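Up next, chain A:
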Amino acid sequence: MAMMKITRDALPALYARIAAEQSLILPVKTAGQTNFGLWNETADVDLYALKTVKSAKDAFFPQSETLYTCTTEDKKITITPEKLTDEQFVVFGIKACDVQGIKVLDKVFLSAPVDSFYAARRAHGTIVAMACSAPSESCFCHAFGIDPTEPADADVVIWPVGDTLCWKAMTEKGEALTALAGDLLTAADAADETALENAKAFTKSVMQKLPYANLTLEGWGADKTDEKFNSPVWDDLYKGCLACGTCTFVCPTCQCYDIKDYNTGKGVQRYRCWDSCMYSDFTMMAHGNNRNSQMQRFRQRFMHKLVYFPTNNDGMFSCVGCGRCVDKCPASLNIVKVIRAFQKAEKGETK
Partner candidate 1 sequence: MSNVSKIEKQAALIREISGVNPYKCMKCGKCSATCPAFDEMDIKPHQFVSYVQEGNIAALAESKSLWKCLSCFACVERCPRDVKPAKLIDAARQIVEREKGGDYLMADEIPTLLDPELPQQLLVSAFRRYRR
Partner candidate 2 sequence: MQRIGVFVCHCGSNIAATVDVKKVVEMAAREPGVVHAEDYQYMCSEAGQAKIAAAIAEKKLTGIVVCSCSPRMHEATFRKCAERAGLNPYMVEIANIREHCSWIHKNMEEATEKAVILARAAIAKVNLNAPLKPGESRVTKRALVIGGGIAGIQSALDIADAGYEVDIVEKTPSIGGRMAQLDKTFPTLDCSACILTPKMVEAAAHEKINIYTYSEVEKISGFVGDFTVDIRKKARSIDANKCTGCGACQEKCPSKKSLSEFNRGLNTRSAIYTPFAQAIPNVPVIDREACIKFKTGKCGICSKVCAAGAVDYEQKDEIFTEKYGAIVVATGFDTIKLDKYDEYAYNQSKDVITSLELERVMNAAGPTKGHLERLSDGKHPEHIVFVQCVGSRCSDERGKPYCSKICCMYTAKHAMLIRDKYPDVKVTVFYIDVRTPGKNFDEFYRRAVEEYGVNYIKGQVGKVAPQPDGSLLVQASDLLDNKQIKMKADMVVLATAIEPDPSVRPLATMLTASIDTNNFLTEAHPKLRPVESPTAGIFLSGVCQGPKDIPETVAQAGAAAVKAIGLLAKDKLTTNPCTAKADELLCNGCSTCANVCPYGAISYEVKLINDHGVREDRRIAVVNNALCQGCGACTVACPSGAMDLQGFSNRQIIAEVDAICR
């Protein structure tokens, strides 16, 4: 498909046109913070924000979702499974790192046994990815082989270039959306292509100047369990951890959830909600918790992202370098510090 373009001014019209047909999820600013949310006429769209607080994960794997509802009438219980998504929707403006995050979730939820709720959303969702123009100090997607200027595996990719956005459909779904956009899109010309190439080059140059430009994953990856698991480095690293769930809940790849019941008075709604392996009651069982110290819980999170996941998924890390945890950890701990602490220790350097 040929490169198209749309002016920034035309975006509201585009949103309205899409939203008339499908749900449109995009970065919306509420009370000073930008998160993915449903578009409506009054929504304060913040498409150009580099990072939403939470990733776009909610669009396919919401923080809380009902699985089924039990209603009691007299002594009879009726179980009504929650309907799977059967309507098309568009997630607009996902960055390359978050698109990669969705690929990580696919590995978990789309391999057997398939998670039908997730699968239904993936089947009905159209992803419009947006290339980065100005990555910031906490970005390190390059370490995972992600090019922020070329989001992979999206249905449509858009590139902001000055007051225009270049638009390219990548899949059939993307073409359908392009058709829906209709006359709001015009064909891009050679000048646009040149401007786009310049913009990409600029973004790459920014990437190289950022503090995490030289970050590598040396020493991490599949089959590193034995050398990492018992390392004394963990014991030193975890001390500041508050055991909160911030890193988990802003992460585009964390996929653990808890299943709980909500008493509605007329019965029970069984729902699942994100859970965090940092929480002391994570996977709590009758006998207690299989990880009963914060060090163990802290270790679990990073080992999972950097060792266990690649071990089980052909080397794919379950971190995409979005840097949200770097920005948001209340205790200023983050995955980069963990990666580097081990690299230093393994090189025999002192901290």
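In this text, a contact is a pair of C-beta atoms (placed from the backbone, for glycine too) under 8 Å apart; a residue touches a chain by one contact, two chains touch by 3 or more; residues count from 1.
Regarding selection, all candidates are chains of the complex that A comes from, given by their letters.
These numbers were taken from a predicted model, which means no experiment stands behind them.
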Touching partner of chain A in this complex, picked from 1 or 2: 2
Touching residues on chain A, where the partner in the complex is candidate 2: 72, 74-75, 263, 265-266, 287-289, 292
